[in-house]
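Yeah, one chain of the complex is gone here, protein chain that is, but the others are all in their spots.
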Amino acid sequence: MLPWVYEFHWTAFHITFLLIFFTVFVVVVSTVILAMRRTQQAEKDNTMESIQWHSDFDDLSPAFKVCRHELNGDVKHRVCDHGFDCRSCTVHPLLVSKQQKHPLLQFEVYGFTMPPYRMYHRGHTWVQEENDGTYKIGIDDFGTRILGRAYSVELPPVGTRLSVNGKGMLVKKSNMNIRILSPIDGEVIEQGDSEKGWYLKVKADDSKKVTAHLLKGEEIPNWILRELERLQISFATCGVGATLADGGELAPDFHRHYPKADWDGVIGQMFLEA
Amino acid sequence: METTADKKYKYGMVIDLDKCNGCGSCAVACAVENNVPPALEKMNKRNGLTWLNVSTVSSNEQFPKSESVFVPMFCQQCEKETPCMTVCPQNAVDVDPTTGIVGQIPQRCLGCRYCMTACPYHARYFNWWDPEWTEGMKQQLNPDVSPRMRGVVEKCNFCHGRLHAAKQKAASLGNREIDPLDYNPACVESCPNKAITFGDLNDGGTSVAQLAKSENTFRFLSRLGTEPKVYYHSEKKWVQEMAEKSMTRTHVANEPAKEEYHG
Partner (left out) sequence: MDKILIPRGLQRTSFGNFLMWILPWTAMLAVGVYAIYLCLAEGLFHTNMDNRFAFGIWIFLDLTVIALGAGAFFTGFLLYILRRKELKAVINSAVVIGLICYSGAVLVLAVDVGQPMRAWFTFWHPNVHSMLTEVTFCLTCYLIVLLIEYIPIVLKNRQLRQIPKFLVFEFQLHKLMPVFAGIGTFLSFFHQGSLGGLFGVLRGRPFAFREELGIWPSTFFLFVISAAAAGPSFIMLTTWLVEKITRKQLVKPEVYKFLGKVSGTMLIAYVLLKSIDTLFWINSTSPGNGFPAFEFYATQSFGTWILFTEIVFFGLLPALVLLNSRLRENRKILLGAGFLVCSGIMLNRFVMTIQTLALPTLPFDDFLTYSPSWEEVATFLFVVAYGMLLYSLTYRYSVIFPQERELSQMNGELSQQEFADGGSRRPFWQPKFVTDLLNKFVSTKL
């Protein structure tokens, strides 16, 4: 093993054999150490949340990762490969230029109240720009109805830095914890509550690009339709015999109708948590 | 202790099969000399410790012509590409370059038994049981040979304890080399018919070297190319042919060889 251990021979064969072994050993150990160092680095650089999202997104099935340009009809079929973050997507700007804007006027979308002046994140939060340039964030009607009645929301304290697809808030319902993704980058400046109808007020970093990835206008009805489909799939795979009528509306106390459902699974999937 | 460093020995043996009457003294002497524990009742021919095993081989002919020969079989001390030594993963088998003796170091042995599958002579034995001696037998253990524990392999080493004693004696007398009369393995000494000749094959003057080169002397499985240092001698044609033959052309005696258990 080592030159001073008995039965060590200074022959080419012996040295080669041990060199190969030590090399393999060093490579394996140093690779593990490298992974640990990178983990520490990610902790320092605050990139842990984006990695977590990356991992969650990776575990979503392709049917759950429909590109927004499929929603608004720009392309026939496309699976998002950017974690629903169009800001860094190379395909998005090419398609945006072709896009023709049809402003949406209706409030009611398949029975959900989705005001057209708000922008929506795929994790069922909305963003509304205030006159002073700050943004309000809330959980959208679809999300609220899935969560049902009794739940509490844990909000990040004022001054917290939020990042897109990072943890925005935490919903607690019976014994489940569901993290709600933050729709935008920015700093929390005020906490709201369900009475006020919004949860967070955020001062965004860069007003120009901050909402580029959010769904708006004509994308919303198609998205909601897809979400209903997704909900149906979630029900089917989460072990309930419940089927939603096509285009059916979700009753506010939707929960009580399906007490046997694996709500943890359904809610988790709908809020994009693996 | 390295007083004999200059001279290179090559210890070997010639066994005269015509003189062997299968009495088994060699096997008993071997076991006593080397602290081989007595066989337990549960042991059988295949899992007991018989460093030296005498097999009976029949000429397989009809009654009046029928003949048989006794073949003492033990470690043949292969000189070239020693099969057991090359395969041992942790150097528990060594070939002493000064004596040519293939040694087993039980203290290093892992008990993987790879050497046993490598040995074509089946001369290696594994301690399947814990060794046990009766109180009286414990008194008679040979202090020059350390007993082996369960789970290791052991085999003939040309009575290493005796070689060691001979070296010590030579050193105490101020000699660099041992007196050949001081070193003879137990089986050689115990044979009542003096069928076994032992000595240095490198020294052309010894009777063993001359016998090894003589006509009608042969080795088992010599075609494997491992150059064993244990020779057999017989004037009988069928015995010589038997040694050269491989398995199916020789018919084994129907009756299994009588085992010579010691103790």
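A and B are the chain letters, set down in written order, and residue numbers restart from 1 in every chain.
Everything that follows uses one rule, which is that contacts are C-beta pairs under 8 Å (C-beta built on N, C-alpha and C of every residue); 3 or more make two chains touch, one makes a residue touch a chain.
The structure presented is a predicted model; accordingly, all values stated were derived computationally and were not measured.
Novice: Would you mind spotting which of B:141, B:171 or B:221 touches the chain that isn't drawn?
Specialist: Counting the whole complex, the residue in contact with the absent chain is B:221.
Novice: May I ask which residue of B:64, B:89 or B:174 touches the chain that does not appear here?
Specialist: B:89
Novice: Even though one chain is hidden, which residues of subunit B still touch it in the full complex?
Specialist: Those residues of subunit B that touch the unshown chain are 42, 44, 46-48, 55, 57, 71, 73, 81, 83, 86-92, 108-114, 116-122, 124-130, 149-153, 220-221, 223-226, 242-250, 252-253, 256-257.
Novice: In the complete complex, the non-displayed chain touches which residues of subunit A?
Specialist: 1, 5-8, 13-14, 17-18, 21, 24-25, 27-28, 31-32, 34-36, 38-39, 42-43, 48-49, 51-52, 54-55, 59-63, 175, 233-241, 243, 262, 264-265, 268-269, 273-274
Keep in mind that, in the parts below, only the chains that are shown with their structure count from here on.
Novice: Averaged over CA atoms, how far is the centre of subunit A from the centre of subunit B? Could you give it in whole Å?
Specialist: Taking the average C-alpha coordinate of subunit A and of subunit B, the gap between them is 77 Å.
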